[in-house]
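Shown here: the complex without one of its protein chains, the others still in place.
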Amino acid sequence: MTHIHKIDGLVAAPFTPMHPDGSLNLDLIPAYAQFLEQNEVKGAFVGGSTGEGVSLSFTEKTELLRAWGQVEAPSLQKIMLVGGTSLAESCELAKLAAENHYDAVAVLAPFYFKPTSATVLADFCIAVGEAAPEVGVYFYHIPALTGVSVSMLAFLEAIDGRLPNFRGIKYTHNDLMEYRQCLLFADRKYDLLWGWDEIFLAAMAMGARGAVGSTFNYAAPVYHELMRAFDAGDLDRARAMQDQSIAIVRLLGKYGGIATGKAYMRAVGLDCGAFRSPVQNMSAERYTEFLEDLERIQFN
Amino acid sequence: MTHIHKIDGLVAAPFTPMHPDGSLNLDLIPAYAQFLEQNEVKGAFVGGSTGEGVSLSFTEKTELLRAWGQVEAPSLQKIMLVGGTSLAESCELAKLAAENHYDAVAVLAPFYFKPTSATVLADFCIAVGEAAPEVGVYFYHIPALTGVSVSMLAFLEAIDGRLPNFRGIKYTHNDLMEYRQCLLFADRKYDLLWGWDEIFLAAMAMGARGAVGSTFNYAAPVYHELMRAFDAGDLDRARAMQDQSIAIVRLLGKYGGIATGKAYMRAVGLDCGAFRSPVQNMSAERYTEFLEDLERIQFN
Amino acid sequence: MTHIHKIDGLVAAPFTPMHPDGSLNLDLIPAYAQFLEQNEVKGAFVGGSTGEGVSLSFTEKTELLRAWGQVEAPSLQKIMLVGGTSLAESCELAKLAAENHYDAVAVLAPFYFKPTSATVLADFCIAVGEAAPEVGVYFYHIPALTGVSVSMLAFLEAIDGRLPNFRGIKYTHNDLMEYRQCLLFADRKYDLLWGWDEIFLAAMAMGARGAVGSTFNYAAPVYHELMRAFDAGDLDRARAMQDQSIAIVRLLGKYGGIATGKAYMRAVGLDCGAFRSPVQNMSAERYTEFLEDLERIQFN
Partner (left out) sequence: MTHIHKIDGLVAAPFTPMHPDGSLNLDLIPAYAQFLEQNEVKGAFVGGSTGEGVSLSFTEKTELLRAWGQVEAPSLQKIMLVGGTSLAESCELAKLAAENHYDAVAVLAPFYFKPTSATVLADFCIAVGEAAPEVGVYFYHIPALTGVSVSMLAFLEAIDGRLPNFRGIKYTHNDLMEYRQCLLFADRKYDLLWGWDEIFLAAMAMGARGAVGSTFNYAAPVYHELMRAFDAGDLDRARAMQDQSIAIVRLLGKYGGIATGKAYMRAVGLDCGAFRSPVQNMSAERYTEFLEDLERIQFN
C-alpha cells in the first residue's frame, strides 16, 4: 500500500458563482481560486453542498468541473464531488475529473434509494473509484442531508483493501466518538476531513488535522488562528476563535441557512449571485440587516 | 378554469428494462406497453421510483422518455417523472415530454436541499410546469423517499390558481385524513392519485378513484376485481382482493424491497433485467425460492 | 382456547375531570359514565392518553381507577390503562383493576427505555397480564407518543399462546396494511380496536368493527351514523360523517392539540377542567373563538 495523502489544513467548498439570471458565472473562478490561495486555503471541494452540485444540470457540472480544473492554483488540492443518485453519471464525472487533473473526487451516499448496508455503500463508492483510478476518492458523509446513517466504521471495514485510490472520509456529522475511531482505523491509514466548522476545536482535540467547510471560503483566517492557538496550547485563544466561528454560523441560521453563505461572499467582495431553487435567498432589506450583524460580530 | 382530467383506474409505474450489462433495453417497451393495455391499465408513469429515474443518467432519461413517447398505446395516459434535485434538468425534461406528446409530467420534491415550506415547493413545481404549459403537471408526494413532509393541503393552497396545467397529486403516503381533505379541496378540483397499492381499498372508502402503483405492472387484474367488487358493494370480495395484494407486497418485503418487482415481471414473462446500484437484487437461489412463494400465494 | 371477547362499537377514552385547582374531580365520573351510556358508547378506556394517565401520580391513578370501577354502568366495558415505564406499578394497577371488576387492562410500550424487539415487548405485557389473570389485556400501540415502532405482527407472534387473558391491540397508528394483517392473524383470533377516529371509515373498509377514541366522548353520534351508513352500503353518507369527524379533529389541531378535547367536553356540558402541564390549554379568548368554530362546523 502506498501512503495516503492527508490534508493538513483547510479545504474550502466553493460556492458556485451565478449570474443574475441564474446561469453559471464561471469567469469568476480564477479570482475565486486566487482568493482562496491568498487565504492559505489548501484545497477546493468543488460542486459539493455549498457548491449546489445537486442543483446543477449534468452539463453544468461538467462545465464547472472544467473551469476549476483549468485554474492555475498550485497550492490548492482540487476535489470534485461526483456523487449523486446515478452511478453512471458519477463514473462519468470521475473520469472527467481525472482528465482535468483533479487530485480527488468525492462520492455521496445515494440519497433517494438509500444503501441498506455498509457493503452496499462501499460497492457504490468502489464502482466510482474504479472508473478513475488516477484520482483519490473520498466518501462524503453528510447524513443530515442524505438521510443515510450507515456506520462509518463499518464502511471503512467494508472498503478497506478494495479500492487502492480510496483516501478517506469527509466527515460532516457530529459523532465524535465514531470520528475518533475512524481516525485510528487500520493504524491511522485514512484521511478523515472534518466537516462541521462550528466545532472544529472539539474535533482537533479528538485528533482532526484537516477540514472541509463552507465558512473557510470567507473566514479562513479565523480557523487558521484557531489551529495555531490550539497547536501552541493556547486554549483560550482557540476558544475565542471558535466562538467567532460560532457567531458566523449563527448568522447562517438567522438568515435562513445555506444561501446566507453567498451573502458572506458578497460581503468579502466576491459576488457569487444567488442560490437556486429550492434554496431560499435573503431579500435586499434582509441583506442590509445582515451587514449590520456582520459589524456587530466584528466580521471583516 | 378548464376541467381537470381525472384518471379513473390504474396507472402502472413501469420498471425500466435493462440488458444484462445494465444498459437500457428500450426495445422491450412496445411489448411492455401492449402488456399494460391488455391488462386494462389506464396509464404509464415513466421514470418514477419503480422506473429508477434517479439511477439513470440525464441522457438515459431522455432516451427512456422518447421510447415511451413513441409507443403506440392509445389507451394509456403517459406521464413522465421529470422531477429531481435540478430544476434546470426538470424543465428540460418537461419540455421534451411535451414534444413527445405526453399527457402529463410529475415533479418530485427536491430531496437534497429540501423545500422549507409549501410555498417554496409550489414555486419549484410552477417553474417546471411553466416550462411545458401543454402538459399536465402532477406533484409526486413520497415523503418516505424524499424526506420532504410538507402538508399537501398547504401545498394545494399555495399552488391553486397559479399553474393552469396543474392537475393534482400522486399521493404516496399513508395519511388518509390529509388525502381526503385534498380530494375535497376547492370543490374536488384536483386529481388525487393514490400511491399505496396495499391499502387501496381503504383509500377507495375515503373516495379514491385513480391510483399509481408498481404492483399494477404485474397484478392489475387483482385490483380491477377489487374495484369492481367495491363498486358493487361486495366488501368481502374487495377485502379478499386486497388481501391478495398484501400477500404480493409482503413478498417485496421478504425479498429485499423494490428490486423484487423486477422478479415479478420476469415471472409474468417480461424480463426487465436487474435494478441498478445501490438497489440490491436477489440471487438466483433466492429467485427459485421466490417462485415457490408465488405458488404458495397463488400468484399467476 | 376460550373465545376472545371482541368489542363491536365505540369505546371512549374519557378525559380525567379536574377541579380548577388541578386536583381530581372524581365526583363528575358518574355523570360522565351516564353521558357515555346515553350516547350508546360501549366502553371506557380509563387513564389513557386522553385521560392523562401519565400526568397523574400513582395515588391519583388508583383513585381514578376506583372511581370508574365503582360507577354503575352496565353497558360499558371498563378498561384501565395500567402501562407506563415501571413494570412494578403496572402490575400493581392491574391487580387493582381486577379487584375493581374491570373487564380489561391496557399496557403501553415502556417509553423511556424502549423494548428492542417484539419478544421483549411481549415479555413486558405478559408480566403485567400474569399479575391479574382475571382481566383481559390489551396492548396499546401508539408509536407517535411512545417512540416504540415494534412490528405488531411480530408482537402477536411473540405473545400468541403465552398469555391466556391477552385480548388484542388498541391500534393507534396509521399502517392499515399491518392492521389488516393483525386482524387476520391466527384466524381472526384477536380484538383489534382502531384508534384513529379521523379515518375510521378507512379502517372499517379494512375490517375494523371496534374502536377506541377521544372524539367518541363528545361526538359518538357522528360515528354511530358512520357505522350504520357503512353497514347499509351508503358510502356517501358514511363519508359525510367521516368528513364531520375530520372537521372536529381539525379543530383539535387548530387549537393546540389534545387539550382542545376538554374544550369540546365543556361545550357539550361536562366541564372536565384543564389539562395538566406540560400540555397547554387554550385561553378564554381562544375558547370564544373555538365556540364560533363549533357553530361553523355545525357541531352540536
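The chains carry the letters A, B and C, assigned in the order they are written, with residues numbered from 1 in each.
Rule of thumb we're sticking to: contacts are C-beta pairs under 8 Å (C-beta built on N, C-alpha and C of every residue); 3 or more make two chains touch, one makes a residue touch a chain.
Values in this document were obtained by computation on a predicted structure and should not be read as measured data.
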Partners of the unshown chain among those that are drawn: A, C
Residue among A:Ala67, A:Ala118, A:Leu201 or A:Ala220 that touches the chain left out of view: A:Leu201
Among C:Glu37, C:Glu89 or C:Glu130, residue touching the chain not depicted: C:Glu89
Residues from chain C at the interface with the omitted partner, ascending: 49, 52, 54-58, 60, 85-89, 92, 109-116, 120-121, 123-124, 127, 145-147, 257-258, 276-280
In chain A, positions touching the absent partner: 174-177, 180-181, 184, 196, 198-199, 201-207, 233, 235, 238-239, 242-243, 246, 249
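Operating definition for what follows: only the chains that are shown with their structure count from here on.
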Magnitude of the superposing rotation for chain A and chain B (Cα, nearest 5°): 180
CA centroid of chain B to CA centroid of chain C, Å: 36
